[in-house]
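Of the protein chains in this complex, all but one are displayed in their positions.
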Amino acid sequence: MYFASDNAGPAHPKVLEALTRANAGYAMGYGADPIMDDVRALIRDAFEAPDAMVHLVINGTAANAIMLATMTDPWDTVFCTPMAHIHEDECNAPEFYTGAKLTLVPDLDAKMTPDALEAAILKEENRGVHGPQRGPVSITQVTEKGTVYTLEEIQALTAVARKYGLKTHLDGARFANAMVALGCTPAEMSWKAGIDAVSFGGTKNGLIGVEACIVFDPAVSRPFELRRKRGGHLLSKHRYLSAQMEAYMTDGLWTWMAEQANARCARLTAGLRRIAHVSLQYEPAANMIFFQTTRAHHKRVLDGGAVYYVMDGDEQAGEPDEFLTGRLVCDWSMTDTGVDQFLALMAG
Amino acid sequence: MYFASDNAGPAHPKVLEALTRANAGYAMGYGADPIMDDVRALIRDAFEAPDAMVHLVINGTAANAIMLATMTDPWDTVFCTPMAHIHEDECNAPEFYTGAKLTLVPDLDAKMTPDALEAAILKEENRGVHGPQRGPVSITQVTEKGTVYTLEEIQALTAVARKYGLKTHLDGARFANAMVALGCTPAEMSWKAGIDAVSFGGTKNGLIGVEACIVFDPAVSRPFELRRKRGGHLLSKHRYLSAQMEAYMTDGLWTWMAEQANARCARLTAGLRRIAHVSLQYEPAANMIFFQTTRAHHKRVLDGGAVYYVMDGDEQAGEPDEFLTGRLVCDWSMTDTGVDQFLALMAG
Amino acid sequence: MYFASDNAGPAHPKVLEALTRANAGYAMGYGADPIMDDVRALIRDAFEAPDAMVHLVINGTAANAIMLATMTDPWDTVFCTPMAHIHEDECNAPEFYTGAKLTLVPDLDAKMTPDALEAAILKEENRGVHGPQRGPVSITQVTEKGTVYTLEEIQALTAVARKYGLKTHLDGARFANAMVALGCTPAEMSWKAGIDAVSFGGTKNGLIGVEACIVFDPAVSRPFELRRKRGGHLLSKHRYLSAQMEAYMTDGLWTWMAEQANARCARLTAGLRRIAHVSLQYEPAANMIFFQTTRAHHKRVLDGGAVYYVMDGDEQAGEPDEFLTGRLVCDWSMTDTGVDQFLALMAG
Partner (left out) sequence: MYFASDNAGPAHPKVLEALTRANAGYAMGYGADPIMDDVRALIRDAFEAPDAMVHLVINGTAANAIMLATMTDPWDTVFCTPMAHIHEDECNAPEFYTGAKLTLVPDLDAKMTPDALEAAILKEENRGVHGPQRGPVSITQVTEKGTVYTLEEIQALTAVARKYGLKTHLDGARFANAMVALGCTPAEMSWKAGIDAVSFGGTKNGLIGVEACIVFDPAVSRPFELRRKRGGHLLSKHRYLSAQMEAYMTDGLWTWMAEQANARCARLTAGLRRIAHVSLQYEPAANMIFFQTTRAHHKRVLDGGAVYYVMDGDEQAGEPDEFLTGRLVCDWSMTDTGVDQFLALMAG
């Protein structure tokens, strides 16, 4: 009954097997390993983007920060929502790598809206060199609250960005979960919807720790590489990143794992709807649920062995009938049994 | 016959087994995994430093840059040799993380000397706020040229640093190889010799990609953690770093691997001394050799299947009788047979 | 009829006379000029702070950014209002100097409220190393909208900051105007109200370009000096900064000039209240007015020779009856005649 995060579960066995295979003998380092050639081809093929820049880093913070740095001048501001991972959960890494700042665009259900984006862009309009300049737009898919932008919603946002000459970045730490939820292709959820750069997550979806940085304009590749090295994010034994990502992109492992996580989440959602006093905060669309119930209820369930985060208060102390928000995340390895045990505990 | 780098060989099988063991079930992320508790205990025990800060990162550049940042103000200068990895091979990562600059202290056989250090420190003396201020001293052990500081040499350097109130950092990407070469303990080669902070390398010595950051003053721990996160270097699935380092520190695997590499290097050194026209540039003391021979000789050996770097020129074009430097590095997995094949090819 | 900014008017003649006096002969540079000793004494005396750090820089952006940098770690966030000069008008200078980010605290009439501050502080509470850490609180007095914090309001904010161990910074680009408006002493509006650091403005109040950086904890002085130098903000011919500030602090010139500006602004405010269709957006408390009237009205007045900024739209194009905001700022040199001419034009 572990729903604390999709980075808490195990890697898929095929990923470990790939590491073991990759471990044979000597290999060139720093991204010159032959497996990386395969990875690049597999991702370009999946994204229908034969020229795209594809590089690997160890986590989403590095992917977001380094890629944004290639799209941003240090006097710019990056447009994102108030709950964006780049704003709340990266301890100023985007500011460190870009030298720039972030402008918070109000959200609706954790999704940036085109009107709010345009208003925020216009607000930065009239200050000449005094204010920060308009930089890229960054959105998160699956959002930090478990909702999913439709393709039309992404297109509407990128259209606004393009109207003002701004680039767009998709923080896709849960790219696979969103894509599976939408039933679309990687290209449709990225460049065909107007996205310029994608943090293509693997870590939260069954890998040990790899994200691909994908930029559809290959001219960014060299500056990206230099920024990656300068940030200490180029691995000497790169083959072990490549091997993970190759396993991920082979035989549909990545979409299969996302389907598993989403299916468990759907079962969990359906079950929660049937439990008294529990209300969902957002419409769960992929593998993450935010729900509210009383402190006493949270406490009983957590004491019963479930593991998840209570977001806005201490579940152990305070008024027992106060409503607090809990977050449940399903990873690929969650089972129907695990979900059902949790629901039984909740209902009990 | 692969002598290009000790980061080109495989990880030890026990390391992969440890990853597989660590992969079972759910675990807390971001360094809160239980294996990390073991790692911390193992390293503190090995270093006889029960209070030391111990954190893990993915590579030596991150270890050096983040740890130096905790010891340096942005108006300081870091003292190192002209061939220091932090100067030559990290694409400005130390400058990025510290905000400071580096002052190059002349070396003897790639080793900083106390006199040169003191002269460099004194040179920064008389400029008030105009010049950079004196920051920490960073030395590399095994040096970038394969030589090894004796304990007395380290003590003499840290004594100079201490005289001027400066901290000291040891870039120990090849810590194990040096320690084995000296036949000393971890403590003797670090805090007992006056060192304040150690980049304790695992990647070049049989791991997939882990270095421990060890600082003997535990007050640095919290700022280190925040700098690590801000640099994008905190891994969510941290257990896979912990597992590697745990295997490394268990049953002497780390020293055994270094012994293997050093023994192969000694055999290689002895063999090279018997080959005409080949001269050693430095006295190889651990697992790395710099040697000179003619371009024609290099070309014949490389064409014959050996893999290593020729440092200061193109081995394929130019005067055949020009002498060029080659670098040979032995990793733990190198065999006597591999060494002997190479020597036969060289001698041939 | 020039109301565009209080940095658009002339310097007081005494300031130029002081420059001329200071110009005689040779003087030590970089702040070691004897006039600076007088300045330090004058400011410490005015602030009843015999140990305070006092240094000079050329403008408010430098004062704010460098002083905040001495109070902030690069993983922190600085609390300020959405209209703070450090957020809107310094092109990322605070981020550049601090390495940190800003958290926007909602305002009431451009003033931060204690409740909003505490809520913002608490929101940064539960993320461990993942989110930015709590840094200093920065408020602006006179605010960017012409309102003035009462001493009690400042005390309430600094009490919240202190409750969480946070330092406080006062952006006093218009310190004199606020102090005159409140009828208090410099100490009452700064350290006696709990403020740790003051950007003490001179440029907007009759100087050529000088601000004093005042920190009541003198331990900050050396790091401040090094950050100032590293930012390129230490002047070799420092005596010309000192001379301006000495003139400012002598015989009450600074308060006299602020009184002049405030008195003109009061006359202007009273006059505007009598003009149809004109409404004040905030209660003008010092030397700055925000007012609304129709685009057609703005256009007529501006075409008639008045100079001021129309903030949220183009006064030349658009619906003539749309209401737009204008900003009027009085400097020390504004005359009653100038005010009355403007009012006549407005009323006409």
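Residue numbering begins at 1 within each chain, and the chains themselves are lettered A, B and C in the order written.
Please note the rule applied: a contact is a pair of C-beta atoms (placed from the backbone, for glycine too) under 8 Å apart; a residue touches a chain by one contact, two chains touch by 3 or more.
Computed from a predicted model, the values in this text were never measured in an experiment.
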Item to complete: May I ask you to name the displayed chains that the omitted chain touches in the full complex?
Response: A, B, C
Worksheet entry | Touch criterion as defined above, residue of C:23, C:185 or C:279 at the omitted chain | C:23
Worksheet item: Among C:230, C:264, C:297 or C:327, which residue is in touch with the absent chain?
Response: C:230
Fill in: Contacting the left-out chain in the complete assembly, out of C:280, C:307 or C:345
C:307
Fill in: Among A:75, A:149, A:308 or A:332, residue touching the chain not depicted
A:75
Fill in: Residue of C:7, C:325 or C:341 touching the missing chain in the full complex
C:7
Worksheet item: For subunit C, which residues lie in contact with the unshown chain of the complex?
Response: 2, 4-5, 7-11, 13, 16, 19-20, 23-29, 57-59, 61-62, 65-66, 90-93, 96-97, 203-204, 208-209, 226, 229-237, 240, 307
Worksheet item: Taking the full complex into account, what residues of subunit A touch the chain not shown?
Response: 30, 73-75, 99, 128-130, 133, 223, 225-230, 234
Worksheet, complete the sentence: Absent-chain interface residues of subunit B come out as 74-77, 88-92, 95-96, 99-102, 104, 127, 129-133, 311
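In this text, only the chains that are shown with their structure count from here on.
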Practice prompt. Considering only mean CA positions as chain centres, point out the chain farthest from subunit C.
Written response: B
Item to complete: Express in whole angstrom the distance between the two chain centres, defined as the mean CA positions of subunit A and subunit C.
Response: 41
Worksheet item: In whole angstrom, how far does the Cα centroid of subunit A sit from the Cα centroid of subunit B?
Response: 34
Worksheet entry | Whole-Å separation of chain centres (CA-atom averages), subunit B against subunit C | 51
Worksheet item: Residues of subunit C touching 2+ other chains?
Response: 74-75, 99, 129-130, 133
